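To keep things clear, I will list the structure first and then write my remarks on it.
One protein chain is absent from this view; the other protein chains keep their places.
Take a look at chain A:
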Amino acid sequence: MWGGRPLSCGNRLLGVLGSRCRGARAQAARFTGRAEIQFNWTPQTKPWVFSDYRIMWFKSYRMTFACLSRMKIHRFYFIYLFMRDTWRESETKAEGQPGSSQVWDLIPGSGSHPEPKADAQLLSHPGVPKYPWTRLYSTSQTTVDSNEIKTFLALAHRWWDEQGVYAPLHSMNDLRVPFIRDNLLKTVAHHQPGKPLSGMKILDVGCGGGLLTEPLGRLGASVIGIDPVDENIKTAQHHKSFDPVLDKRIEYRVGSLEEIVQETAETFDAVVASEVVEHVIDLETFIQCCCEVLKPGGSLFITTINKTQLSYALGIVFAEQIAGIVPKGTHTWEKFISPEKLESILESNGLSVQTVTGMLYNPLSGYWNWSENTSLNYAAHAVKSKAQEHPVPAEFVFKGETEELRDKDSTDSTNPGVQEELKK
(Lines give C-alpha, C1' and ligand atoms only; values in the text may rest on other atoms or scores of the structure.)
Protein backbone atom coordinates (compact mmCIF):
# COMPACT_ATOMS: atom_id res chain seq x y z
CA MET A 1 0.00 0.00 0.00
CA TRP A 2 2.79 2.35 0.77
CA GLY A 3 4.85 1.40 -2.27
CA GLY A 4 7.91 -0.81 -2.25
CA ARG A 5 8.01 -4.06 -4.11
CA PRO A 6 6.12 -6.67 -2.11
CA LEU A 7 6.11 -9.35 -4.78
CA SER A 8 9.62 -8.83 -5.99
CA CYS A 9 11.23 -11.68 -4.07
CA GLY A 10 8.82 -14.17 -5.46
CA ASN A 11 9.17 -12.71 -8.91
CA ARG A 12 12.92 -12.93 -8.80
CA LEU A 13 12.77 -16.58 -7.91
CA LEU A 14 10.37 -17.30 -10.75
CA GLY A 15 12.54 -15.36 -13.11
CA VAL A 16 15.53 -17.41 -12.18
CA LEU A 17 13.63 -20.63 -12.69
CA GLY A 18 13.13 -19.58 -16.24
CA SER A 19 9.62 -18.25 -16.60
CA ARG A 20 11.06 -15.44 -18.55
CA CYS A 21 8.17 -15.06 -20.94
CA ARG A 22 6.05 -13.75 -18.13
CA GLY A 23 6.30 -10.14 -17.15
CA ALA A 24 7.35 -6.95 -18.86
CA ARG A 25 7.81 -6.49 -22.55
CA ALA A 26 11.48 -5.87 -21.94
CA GLN A 27 11.69 -9.45 -20.89
CA ALA A 28 10.32 -10.62 -24.23
CA ALA A 29 12.68 -8.37 -26.12
CA ARG A 30 15.60 -9.75 -24.19
CA PHE A 31 14.45 -13.28 -24.79
CA THR A 32 14.32 -12.83 -28.57
CA GLY A 33 17.69 -11.15 -28.40
CA ARG A 34 19.12 -14.21 -26.77
CA ALA A 35 17.42 -16.45 -29.29
CA GLU A 36 19.05 -14.44 -32.06
CA ILE A 37 22.46 -14.86 -30.56
CA GLN A 38 21.87 -18.51 -30.05
CA PHE A 39 20.84 -18.82 -33.66
CA ASN A 40 24.00 -17.09 -34.84
CA TRP A 41 26.17 -19.07 -32.54
CA THR A 42 25.06 -22.62 -33.14
CA PRO A 43 26.28 -23.20 -36.70
CA GLN A 44 29.73 -22.05 -35.71
CA THR A 45 30.26 -24.50 -32.95
CA LYS A 46 28.39 -27.57 -34.08
CA PRO A 47 30.85 -28.78 -36.73
CA TRP A 48 33.76 -28.28 -34.39
CA VAL A 49 32.62 -30.52 -31.59
CA PHE A 50 35.15 -33.11 -30.56
CA SER A 51 33.78 -36.51 -29.96
CA ASP A 52 34.30 -36.36 -26.26
CA TYR A 53 32.35 -33.11 -25.97
CA ARG A 54 29.61 -33.87 -28.45
CA ILE A 55 27.37 -35.53 -25.92
CA MET A 56 27.68 -32.57 -23.59
CA TRP A 57 26.63 -30.05 -26.19
CA PHE A 58 23.83 -32.19 -27.49
CA LYS A 59 22.42 -32.52 -24.04
CA SER A 60 22.67 -28.79 -23.50
CA TYR A 61 20.65 -28.17 -26.66
CA ARG A 62 18.06 -30.57 -25.42
CA MET A 63 17.97 -28.61 -22.24
CA THR A 64 17.51 -25.29 -23.92
CA PHE A 65 14.73 -26.90 -25.90
CA ALA A 66 13.20 -27.90 -22.63
CA CYS A 67 13.47 -24.34 -21.44
CA LEU A 68 11.74 -23.04 -24.48
CA SER A 69 8.91 -25.45 -24.03
CA ARG A 70 8.63 -24.40 -20.38
CA MET A 71 8.52 -27.85 -18.95
CA LYS A 72 10.23 -27.31 -15.67
CA ILE A 73 10.24 -30.90 -14.55
CA HIS A 74 11.94 -32.08 -17.69
CA ARG A 75 14.46 -29.32 -17.32
CA PHE A 76 15.50 -30.41 -13.89
CA TYR A 77 15.73 -33.97 -15.03
CA PHE A 78 17.93 -32.96 -17.94
CA ILE A 79 20.07 -30.93 -15.58
CA TYR A 80 20.52 -34.00 -13.47
CA LEU A 81 21.45 -36.12 -16.52
CA PHE A 82 23.72 -33.45 -17.76
CA MET A 83 25.54 -33.03 -14.48
CA ARG A 84 25.96 -36.75 -14.17
CA ASP A 85 27.40 -37.06 -17.64
CA THR A 86 29.68 -34.09 -17.21
CA TRP A 87 31.01 -35.55 -14.01
CA ARG A 88 31.64 -38.90 -15.67
CA GLU A 89 33.24 -37.39 -18.71
CA SER A 90 35.46 -35.12 -16.74
CA GLU A 91 36.72 -38.11 -14.80
CA THR A 92 37.58 -39.94 -18.00
CA LYS A 93 39.02 -36.79 -19.51
CA ALA A 94 41.34 -36.33 -16.56
CA GLU A 95 42.93 -39.64 -17.42
CA GLY A 96 43.25 -38.67 -21.08
CA GLN A 97 45.56 -36.21 -22.78
CA PRO A 98 46.19 -33.04 -20.84
CA GLY A 99 46.61 -30.99 -23.94
CA SER A 100 43.32 -31.81 -25.63
CA SER A 101 41.43 -28.90 -24.13
CA GLN A 102 44.00 -26.44 -25.33
CA VAL A 103 43.46 -27.17 -28.96
CA TRP A 104 39.80 -26.28 -28.82
CA ASP A 105 39.28 -24.34 -31.95
CA LEU A 106 36.49 -21.86 -32.29
CA ILE A 107 37.46 -20.25 -35.51
CA PRO A 108 34.48 -20.45 -37.80
CA GLY A 109 34.20 -21.60 -41.33
CA SER A 110 37.73 -22.77 -41.80
CA GLY A 111 37.03 -26.15 -43.25
CA SER A 112 38.36 -29.05 -41.29
CA HIS A 113 39.71 -29.88 -37.91
CA PRO A 114 43.48 -29.23 -37.75
CA GLU A 115 45.87 -32.16 -38.07
CA PRO A 116 48.18 -32.77 -35.11
CA LYS A 117 51.14 -32.97 -37.47
CA ALA A 118 50.42 -29.61 -39.01
CA ASP A 119 50.23 -28.11 -35.58
CA ALA A 120 53.64 -29.43 -34.65
CA GLN A 121 55.08 -27.95 -37.81
CA LEU A 122 53.50 -24.62 -37.11
CA LEU A 123 54.64 -24.64 -33.51
CA SER A 124 58.22 -25.26 -34.51
CA HIS A 125 58.20 -22.27 -36.83
CA PRO A 126 59.97 -19.39 -35.10
CA GLY A 127 57.53 -16.68 -36.10
CA VAL A 128 54.35 -18.35 -34.88
CA PRO A 129 53.13 -17.82 -31.34
CA LYS A 130 52.93 -20.97 -29.39
CA TYR A 131 49.16 -21.46 -29.25
CA PRO A 132 47.78 -23.06 -32.42
CA TRP A 133 44.55 -21.21 -32.56
CA THR A 134 46.30 -17.99 -33.36
CA ARG A 135 47.60 -19.38 -36.61
CA LEU A 136 45.24 -17.29 -38.68
CA TYR A 137 46.92 -14.25 -37.21
CA SER A 138 50.39 -15.65 -37.46
CA THR A 139 51.84 -12.55 -39.03
CA SER A 140 51.13 -10.33 -35.99
CA GLN A 141 50.81 -11.08 -32.30
CA THR A 142 47.38 -10.38 -30.97
CA THR A 143 45.35 -11.50 -28.03
CA VAL A 144 41.96 -10.65 -29.55
CA ASP A 145 39.61 -13.40 -30.58
CA SER A 146 37.41 -12.49 -33.53
CA ASN A 147 34.63 -14.75 -32.35
CA GLU A 148 34.40 -12.88 -29.09
CA ILE A 149 34.11 -9.65 -31.04
CA LYS A 150 31.06 -10.98 -32.84
CA THR A 151 29.35 -11.90 -29.59
CA PHE A 152 29.86 -8.50 -28.07
CA LEU A 153 28.96 -6.65 -31.24
CA ALA A 154 25.42 -7.92 -31.07
CA LEU A 155 24.93 -6.34 -27.65
CA ALA A 156 26.91 -3.15 -28.09
CA HIS A 157 24.00 -0.81 -27.54
CA ARG A 158 22.78 -2.58 -24.41
CA TRP A 159 25.64 -1.65 -22.13
CA TRP A 160 24.00 1.13 -20.17
CA ASP A 161 20.68 -0.49 -19.44
CA GLU A 162 21.11 -1.11 -15.73
CA GLN A 163 18.37 -3.70 -15.64
CA GLY A 164 19.25 -5.26 -18.97
CA VAL A 165 21.65 -7.98 -20.06
CA TYR A 166 24.61 -6.31 -18.42
CA ALA A 167 22.94 -5.85 -15.04
CA PRO A 168 25.36 -8.24 -13.27
CA LEU A 169 28.31 -6.20 -14.56
CA HIS A 170 26.71 -2.99 -13.32
CA SER A 171 26.25 -4.44 -9.87
CA MET A 172 29.78 -5.89 -9.92
CA ASN A 173 30.96 -2.31 -9.75
CA ASP A 174 29.99 -2.35 -6.07
CA LEU A 175 32.86 -4.77 -5.55
CA ARG A 176 35.42 -3.89 -8.16
CA VAL A 177 35.49 -0.11 -7.73
CA PRO A 178 36.17 -0.25 -3.97
CA PHE A 179 38.71 -3.03 -4.63
CA ILE A 180 40.64 -0.87 -7.09
CA ARG A 181 40.17 2.33 -5.14
CA ASP A 182 41.26 0.96 -1.77
CA ASN A 183 44.30 -0.85 -3.15
CA LEU A 184 45.41 2.25 -5.02
CA LEU A 185 44.86 4.47 -1.99
CA LYS A 186 47.27 2.27 -0.04
CA THR A 187 50.04 3.45 -2.32
CA VAL A 188 49.56 7.14 -1.64
CA ALA A 189 50.17 9.00 1.57
CA HIS A 190 47.16 11.27 1.43
CA HIS A 191 44.43 11.93 -1.06
CA GLN A 192 42.11 14.75 -1.95
CA PRO A 193 38.68 14.46 -0.40
CA GLY A 194 36.09 14.01 -3.10
CA LYS A 195 38.64 12.92 -5.71
CA PRO A 196 40.54 10.09 -4.07
CA LEU A 197 42.18 8.89 -7.29
CA SER A 198 43.13 12.25 -8.70
CA GLY A 199 46.55 12.32 -10.27
CA MET A 200 46.44 8.65 -11.20
CA LYS A 201 46.54 7.35 -14.73
CA ILE A 202 44.59 4.18 -15.26
CA LEU A 203 44.21 1.96 -18.30
CA ASP A 204 40.98 -0.01 -18.59
CA VAL A 205 41.60 -2.88 -21.01
CA GLY A 206 38.46 -4.28 -22.57
CA CYS A 207 36.40 -1.43 -21.23
CA GLY A 208 33.29 -2.39 -23.21
CA GLY A 209 30.72 0.35 -22.80
CA GLY A 210 32.72 2.06 -20.07
CA LEU A 211 30.90 0.52 -17.10
CA LEU A 212 34.02 0.48 -14.96
CA THR A 213 35.80 3.36 -16.67
CA GLU A 214 33.22 5.96 -15.65
CA PRO A 215 33.28 5.28 -11.89
CA LEU A 216 37.08 5.43 -11.93
CA GLY A 217 36.85 8.73 -13.78
CA ARG A 218 34.37 10.07 -11.26
CA LEU A 219 36.84 9.28 -8.50
CA GLY A 220 39.30 11.67 -10.10
CA ALA A 221 41.60 9.42 -12.11
CA SER A 222 42.45 10.06 -15.75
CA VAL A 223 41.43 6.90 -17.49
CA ILE A 224 42.07 5.54 -20.95
CA GLY A 225 39.65 2.85 -22.01
CA ILE A 226 40.45 0.54 -24.89
CA ASP A 227 38.31 -2.09 -26.53
CA PRO A 228 38.64 -3.99 -29.80
CA VAL A 229 34.95 -3.63 -30.65
CA ASP A 230 34.30 -0.35 -32.39
CA GLU A 231 30.63 -0.22 -31.42
CA ASN A 232 31.49 -0.52 -27.76
CA ILE A 233 33.79 2.46 -27.93
CA LYS A 234 31.11 4.42 -29.74
CA THR A 235 28.59 3.61 -27.03
CA ALA A 236 31.07 4.50 -24.30
CA GLN A 237 32.03 7.73 -26.03
CA HIS A 238 28.42 8.71 -26.46
CA HIS A 239 27.56 7.97 -22.86
CA LYS A 240 30.37 10.01 -21.36
CA SER A 241 29.81 12.95 -23.69
CA PHE A 242 26.90 14.24 -21.60
CA ASP A 243 28.97 14.68 -18.47
CA PRO A 244 31.48 17.51 -18.85
CA VAL A 245 33.64 16.28 -15.97
CA LEU A 246 33.96 12.74 -17.32
CA ASP A 247 34.45 14.00 -20.84
CA LYS A 248 37.71 15.54 -19.76
CA ARG A 249 38.95 12.73 -17.59
CA ILE A 250 38.24 9.74 -19.82
CA GLU A 251 39.59 8.93 -23.25
CA TYR A 252 38.40 5.99 -25.33
CA ARG A 253 40.29 4.26 -28.11
CA VAL A 254 39.50 1.36 -30.38
CA GLY A 255 42.18 -1.27 -30.50
CA SER A 256 43.92 -3.98 -28.60
CA LEU A 257 46.49 -3.74 -25.86
CA GLU A 258 49.36 -4.80 -28.09
CA GLU A 259 48.77 -1.86 -30.39
CA ILE A 260 49.35 0.73 -27.70
CA VAL A 261 52.19 -0.93 -25.82
CA GLN A 262 54.91 0.93 -27.70
CA GLU A 263 53.58 4.44 -27.20
CA THR A 264 52.40 3.99 -23.62
CA ALA A 265 55.24 2.01 -22.06
CA GLU A 266 55.54 2.61 -18.32
CA THR A 267 52.98 5.36 -18.11
CA PHE A 268 50.10 3.91 -16.08
CA ASP A 269 49.70 3.78 -12.33
CA ALA A 270 47.17 1.00 -12.73
CA VAL A 271 45.90 -1.35 -15.40
CA VAL A 272 42.45 -2.84 -14.99
CA ALA A 273 41.51 -5.97 -16.91
CA SER A 274 38.11 -6.84 -15.53
CA GLU A 275 36.25 -9.77 -17.09
CA VAL A 276 38.75 -9.73 -19.94
CA VAL A 277 41.31 -12.50 -19.49
CA GLU A 278 38.68 -15.15 -20.07
CA HIS A 279 38.19 -13.72 -23.56
CA VAL A 280 41.79 -13.33 -24.74
CA ILE A 281 43.62 -15.91 -26.79
CA ASP A 282 47.19 -15.49 -25.62
CA LEU A 283 47.23 -14.79 -21.94
CA GLU A 284 51.01 -14.79 -21.58
CA THR A 285 51.41 -12.01 -24.15
CA PHE A 286 48.52 -10.13 -22.63
CA ILE A 287 50.06 -10.12 -19.19
CA GLN A 288 53.44 -9.17 -20.65
CA CYS A 289 51.89 -6.18 -22.35
CA CYS A 290 50.08 -5.18 -19.16
CA CYS A 291 53.38 -5.30 -17.35
CA GLU A 292 55.09 -3.19 -19.98
CA VAL A 293 52.61 -0.36 -19.81
CA LEU A 294 52.72 -0.22 -16.02
CA LYS A 295 55.00 2.07 -14.11
CA PRO A 296 57.31 0.32 -11.68
CA GLY A 297 55.25 -0.18 -8.56
CA GLY A 298 52.04 0.10 -10.55
CA SER A 299 49.06 -2.16 -9.93
CA LEU A 300 47.33 -4.67 -12.15
CA PHE A 301 43.74 -5.56 -11.31
CA ILE A 302 42.14 -8.61 -12.84
CA THR A 303 38.70 -10.06 -12.29
CA THR A 304 37.86 -13.27 -14.03
CA ILE A 305 36.30 -16.71 -13.70
CA ASN A 306 37.95 -19.84 -12.36
CA LYS A 307 38.17 -22.99 -14.44
CA THR A 308 36.39 -25.58 -12.31
CA GLN A 309 33.53 -28.02 -12.52
CA LEU A 310 31.44 -25.57 -10.56
CA SER A 311 32.17 -22.71 -12.91
CA TYR A 312 31.06 -24.85 -15.82
CA ALA A 313 27.88 -25.90 -14.13
CA LEU A 314 26.96 -22.53 -12.72
CA GLY A 315 28.81 -20.13 -14.93
CA ILE A 316 28.01 -21.59 -18.31
CA VAL A 317 25.14 -24.01 -18.01
CA PHE A 318 23.11 -22.24 -15.37
CA ALA A 319 24.01 -18.62 -15.98
CA GLU A 320 23.95 -18.68 -19.77
CA GLN A 321 21.60 -21.39 -20.81
CA ILE A 322 19.09 -21.77 -18.05
CA ALA A 323 18.68 -18.54 -16.17
CA GLY A 324 19.90 -16.13 -18.82
CA ILE A 325 21.93 -14.10 -16.40
CA VAL A 326 24.74 -13.90 -18.93
CA PRO A 327 24.07 -13.71 -22.68
CA LYS A 328 24.58 -17.01 -24.44
CA GLY A 329 27.97 -17.52 -25.96
CA THR A 330 29.69 -14.93 -23.82
CA HIS A 331 32.04 -17.39 -22.18
CA THR A 332 33.88 -20.51 -23.17
CA TRP A 333 34.94 -22.70 -20.35
CA GLU A 334 38.30 -23.55 -21.84
CA LYS A 335 39.42 -19.97 -21.61
CA PHE A 336 38.70 -19.73 -17.91
CA ILE A 337 41.81 -19.63 -15.83
CA SER A 338 42.46 -20.82 -12.33
CA PRO A 339 43.96 -18.43 -9.80
CA GLU A 340 47.01 -20.64 -9.41
CA LYS A 341 47.75 -20.55 -13.11
CA LEU A 342 47.12 -16.81 -13.25
CA GLU A 343 49.39 -16.27 -10.30
CA SER A 344 52.19 -18.22 -11.92
CA ILE A 345 51.88 -16.22 -15.15
CA LEU A 346 51.85 -12.98 -13.19
CA GLU A 347 54.84 -13.91 -11.08
CA SER A 348 56.83 -15.05 -14.09
CA ASN A 349 56.30 -11.64 -15.65
CA GLY A 350 57.55 -9.73 -12.65
CA LEU A 351 54.22 -8.92 -11.04
CA SER A 352 53.93 -9.83 -7.40
CA VAL A 353 50.46 -10.96 -6.44
CA GLN A 354 49.08 -9.11 -3.42
CA THR A 355 45.52 -10.35 -3.15
CA VAL A 356 43.29 -13.01 -4.60
CA THR A 357 39.71 -13.00 -3.36
CA GLY A 358 36.62 -14.79 -4.49
CA MET A 359 33.42 -13.07 -5.61
CA LEU A 360 29.97 -14.54 -5.51
CA TYR A 361 26.89 -13.41 -7.44
CA ASN A 362 23.48 -13.88 -5.95
CA PRO A 363 21.08 -14.08 -8.92
CA LEU A 364 18.05 -13.63 -6.71
CA SER A 365 19.09 -10.32 -5.23
CA GLY A 366 21.31 -9.20 -8.09
CA TYR A 367 24.16 -8.31 -5.77
CA TRP A 368 27.74 -9.50 -5.58
CA ASN A 369 29.58 -10.41 -2.40
CA TRP A 370 33.16 -11.06 -1.49
CA SER A 371 33.84 -14.66 -0.63
CA GLU A 372 36.66 -16.88 0.59
CA ASN A 373 35.83 -19.33 -2.15
CA THR A 374 37.52 -18.61 -5.50
CA SER A 375 35.95 -21.45 -7.42
CA LEU A 376 33.62 -19.20 -9.42
CA ASN A 377 34.61 -15.58 -9.86
CA TYR A 378 37.64 -14.01 -8.31
CA ALA A 379 39.60 -10.79 -8.26
CA ALA A 380 43.37 -10.48 -8.20
CA HIS A 381 45.65 -7.56 -7.46
CA ALA A 382 49.31 -7.66 -8.49
CA VAL A 383 52.02 -5.05 -8.26
CA LYS A 384 54.84 -4.56 -10.70
CA SER A 385 58.18 -4.78 -8.98
CA LYS A 386 60.05 -1.55 -8.58
CA ALA A 387 63.43 -3.12 -9.45
CA GLN A 388 65.15 -1.56 -12.47
CA GLU A 389 66.68 -4.74 -13.91
CA HIS A 390 64.78 -7.68 -15.33
CA PRO A 391 63.39 -9.71 -12.43
CA VAL A 392 65.56 -12.78 -11.70
CA PRO A 393 63.60 -16.07 -11.91
CA ALA A 394 62.96 -17.66 -8.55
CA GLU A 395 65.00 -20.86 -9.04
CA PHE A 396 68.23 -19.00 -9.68
CA VAL A 397 67.87 -17.05 -6.50
CA PHE A 398 67.15 -20.26 -4.66
CA LYS A 399 70.30 -21.96 -5.96
CA GLY A 400 72.34 -18.90 -5.15
CA GLU A 401 71.12 -19.08 -1.58
CA THR A 402 71.96 -22.76 -1.21
CA GLU A 403 75.46 -22.14 -2.57
CA GLU A 404 75.95 -19.36 -0.08
CA LEU A 405 74.79 -21.55 2.75
CA ARG A 406 77.11 -24.35 1.63
CA ASP A 407 80.02 -21.96 1.69
CA LYS A 408 79.16 -20.76 5.15
CA ASP A 409 78.80 -24.17 6.74
CA SER A 410 81.89 -26.24 6.12
CA THR A 411 80.89 -29.09 8.44
CA ASP A 412 79.27 -32.10 6.84
CA SER A 413 76.69 -32.71 9.51
CA THR A 414 74.83 -29.48 9.00
CA ASN A 415 74.84 -29.56 5.21
CA PRO A 416 72.30 -32.34 4.69
CA GLY A 417 70.13 -30.76 7.35
CA VAL A 418 70.23 -27.45 5.56
CA GLN A 419 69.58 -29.07 2.22
CA GLU A 420 66.62 -30.98 3.59
CA GLU A 421 65.19 -27.80 4.99
CA LEU A 422 65.67 -26.07 1.66
CA LYS A 423 64.07 -28.96 -0.17
CA LYS A 424 60.96 -28.53 1.98
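Please note the rule applied: a contact is a pair of C-beta atoms (placed from the backbone, for glycine too) under 8 Å apart; a residue touches a chain by one contact, two chains touch by 3 or more; residues count from 1.
Basically, contacts and distances are computed from a predicted model.
> Per UniProt, what's the omitted chain called: "Serine/threonine-protein phosphatase 2A 55 kDa regulatory subunit B", "Large ribosomal subunit protein bL32m", "Ubiquinone biosynthesis monooxygenase COQ6, mitochondrial" or "1-aminocyclopropane-1-carboxylate synthase"?
"Ubiquinone biosynthesis monooxygenase COQ6, mitochondrial"
> If I consider the whole complex, including the chain that's not displayed, which of A:219, A:233, A:359 or A:376 touches that chain?
Final answer for the missing-chain contact: A:219.
> Contact with the hidden chain only, please: which chain A residues?
Listed in rising order, the touching residues are 1-5, 8, 11-12, 14-15, 23-24, 26-27, 160-164, 167-168, 170-171, 173-174, 177-178, 181, 192-196, 214-220, 238-239, 242-244, 325, 363-367.
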